[in-house]
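Every protein chain of the complex appears in place save one, which is left out.
Letters A and B mark the chains in the order given here, with residues in each chain numbered from 1 onward.
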Amino acid sequence: MIATEANFASDLLDELFPICRSITGNGVRQTLNILSRTMNLNIHEIPSGKHVYDWVIPKEWNINDAYIADHSGKRVIDFRENNLHVMSYSTPVNARMSFDELRPHLQTLPEIPDAIPYRTSYFKEDWAFCLSQKQLDGLDKNQFYDVVIDSEIKNGHLTLGDSLLEGTSGKEYLISTYCCHPSMANDNLSGPIVSTLLYKKLKERGHYHSYRFVVLPETIGAITYLSENETEMQKLQGGFVVTTCGGPGGYGHKETFQGNHELDRAVRLIFRDANTDLISYPFVPDGSDERQYSSPGFRIPVTTISKDKYYEYPYYHTSLDNKAFVTGENLALTAEYYMKAIAVLEKNRVYRSLNPKCEPQLGKRNLYPSTGGGQKQIAAGAVNSDINNQVDIICWMMFLADGKHDLIDMAERSGYPFEDISHLADRLVEEGLLELIE
Amino acid sequence: MIATEANFASDLLDELFPICRSITGNGVRQTLNILSRTMNLNIHEIPSGKHVYDWVIPKEWNINDAYIADHSGKRVIDFRENNLHVMSYSTPVNARMSFDELRPHLQTLPEIPDAIPYRTSYFKEDWAFCLSQKQLDGLDKNQFYDVVIDSEIKNGHLTLGDSLLEGTSGKEYLISTYCCHPSMANDNLSGPIVSTLLYKKLKERGHYHSYRFVVLPETIGAITYLSENETEMQKLQGGFVVTTCGGPGGYGHKETFQGNHELDRAVRLIFRDANTDLISYPFVPDGSDERQYSSPGFRIPVTTISKDKYYEYPYYHTSLDNKAFVTGENLALTAEYYMKAIAVLEKNRVYRSLNPKCEPQLGKRNLYPSTGGGQKQIAAGAVNSDINNQVDIICWMMFLADGKHDLIDMAERSGYPFEDISHLADRLVEEGLLELIE
Partner (left out) sequence: MIATEANFASDLLDELFPICRSITGNGVRQTLNILSRTMNLNIHEIPSGKHVYDWVIPKEWNINDAYIADHSGKRVIDFRENNLHVMSYSTPVNARMSFDELRPHLQTLPEIPDAIPYRTSYFKEDWAFCLSQKQLDGLDKNQFYDVVIDSEIKNGHLTLGDSLLEGTSGKEYLISTYCCHPSMANDNLSGPIVSTLLYKKLKERGHYHSYRFVVLPETIGAITYLSENETEMQKLQGGFVVTTCGGPGGYGHKETFQGNHELDRAVRLIFRDANTDLISYPFVPDGSDERQYSSPGFRIPVTTISKDKYYEYPYYHTSLDNKAFVTGENLALTAEYYMKAIAVLEKNRVYRSLNPKCEPQLGKRNLYPSTGGGQKQIAAGAVNSDINNQVDIICWMMFLADGKHDLIDMAERSGYPFEDISHLADRLVEEGLLELIE
């Protein structure tokens, strides 16, 4: 299962990686079309110039080619080799210039001399080439260069996609990811790929709640989406921003603004139950689109499970965030953790004991093992037996089932896995010991 | 005083220890009769087959004799030597059998080769002998044995006792202990003996609240008692389950389900004030009869002060939990700690300052010492004096006496002993500085 998904993820990464994406343009369209094969996205085109809250949809940017060529005509910097070489939203250029004239338009990252940095200039007209410090050092400072950026900025559209998996619970959760970065693997192809896996799994496995998948350019896309779907969005219970979740590093949990929301408790619980370390990142209002979803006018609780979180790994926003850094296995593994958290949301309920006075007799219901012996006995008035976990879990559940504790509370207070508790809840309902009240 | 009580406890232990008790039968009756000499118990007999909540009162079990004899007629295992040798509720047997036929009915505890384990089979018809691993190893595996259990299981009664010490406050607390284990000292003769001491002390010293003493078989007895006294039980403020409190180990505090109830605060305070270590055991729904009293339909806050708590000492539920393990001194000492906690409940009140604006002048009331000198002065406008604790305590009390803080709050926040605070409260009422409001 995981192997199949790892292959699926790996193939999708191969296909999406070369595309030059930005916050608008054909790269986004191409990406959404590929994702849509699985996610069945509704594609929305919102015109340049449209006002969305405090913002305006920018002009659309597309690029065909770009290079810096030396006097011999050799391309010393070539967009076709790596689309990070051109600052996103660079205006067109076609000129011969001295190195000194060119220099202000060259950006490097001296700390990592092999890396091409990722740079953008969405809202200010400008152009630049990004290159590694080593490339810069190798350029002849006394030459003239032919500098070409064959790009176009004109009225067009911002493109985004959404897809709703409808459930029956009446509750809806958001799964949001962004698709506006050029050829970098962890930030941000890991987000769309894991989201695609989640869509696939939910569809295959079935689900109780509704899940709204959105794939959009970061910030301006989320703002646009909120603006266009204000009423629906205000009904959301909460959600996930899926980002930077395929690296080799540790798992991280960016907490919701609320800090101890059911979403946070679900995430902490599944990592506790999996005995896997989890780095806590308390909410801060930088980061990704939780900034928009959780803004005062919405306050949708949004959390992120990351693996090599943005800002935290050295290759962040560079050409070294590539397919050597992100593997299909890690993407599939992360998707499983998201699914575990979603499973907690799916199954978390409040039950009330139908046997609230004293404990029920488990023996007569075959819930109490009848063989064995041992030094720790649950009940002096019970069959002589091993105390196995099942009895202990049932005792906790029956004890807490006063209509004020949900299954997450039970898992937290008892220390037992949520999955076992959820499983036993069904059994105890069948036995007539619990009733579902919410 | 303590010496007298230690002797009393020691004598009672000697008298109760040999009796073979189970959850029903003559051993329970005999035990209750002995305790009743001090506690004046009302003995209740509830017939087999009666439904109590989810449970049914079992048949009554009695045993006269039991043994395994070898071919020479020698008893190699003899109930008359130790009543733990027979699994509680064993059905009658009278048969000659090979060792191999007998083996499935022999239970040992290989980890402690000298100990006979304690085993029961209340709700499933079965029989077994319990013996030490050493005894098992010494048996000739090629012999036939005469195996006799002269027991009887038939319709009869479950027996329990209660006794109410009525106070005048209108508040009632529970003191519950169980009496269903055969010859073991800490679990559970320590419970009935300490309860008896508490009854004796409360009767001798007087008391403000009412105290309901109950002595019953664990689990099924508590369920029966709750079922038979539902209305009265729902009026309880809280209580104690007295168990495993006479061993050589440290004091423990099993917290109430509520976790920070007045009962918990009282227990913590008296150990703080006595400068005695106390092991905290957060509530879990295994353990003893707090499982029934605090179940969702009752939620009576119940706590335990233990000394070598059940599950925690290696001799638990074995023949080594004997009179070498439990002493009269420890039983008397534990009873004093319970009495200290009860004294907190007896004396905890809410007072309101009759001098709420600014501090009172203590000097004119002879509450402020008039001699001495020193570098820490409470009040620049006060008589030059040592600051002794009394002044500091009074300052705290007058400061907190806003009708929202009880004496426990005052002891916790000031760090001063509850006893001193309670004592000074009376003095401050006499001085017209405080009035009792609750």
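Following the convention adopted for this analysis, a contact is a pair of C-beta atoms (placed from the backbone, for glycine too) under 8 Å apart; a residue touches a chain by one contact, two chains touch by 3 or more.
Bear in mind the structure is a predicted one, so any value in this text is a computation, not a measurement.
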Subject >> Which residue of A:L16, A:L35, A:I68 or A:C180 touches the chain not shown here >> reply: A:C180
Original post:
If the hidden chain were put back, which of A:R119, A:H253, A:K340 or A:H405 would touch it?
Top reply: A:R119
Original post:
Among A:I223, A:A266, A:L407 or A:I421, which one is in touch with the chain left out?
Top reply: A:I223
Subject >> Those residues of subunit A which, in the complete complex, touch the missing chain >> reply: 23, 53-55, 87, 107, 109, 117, 119-124, 178, 180-181, 217-223, 226-227, 230, 257, 284-286, 288, 291-292, 294-299, 311, 316-318
Subject >> Where the unshown chain meets subunit B, residue by residue >> reply: 353, 355-361, 363-364, 370, 373, 375-384, 387, 392, 395-396, 398-402
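Heads up, the rule we're going with is that only the chains that are shown with their structure count from here on.
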Subject >> Inter-centroid spacing, subunit B versus subunit A (mean Cα positions, whole Å) >> reply: 54
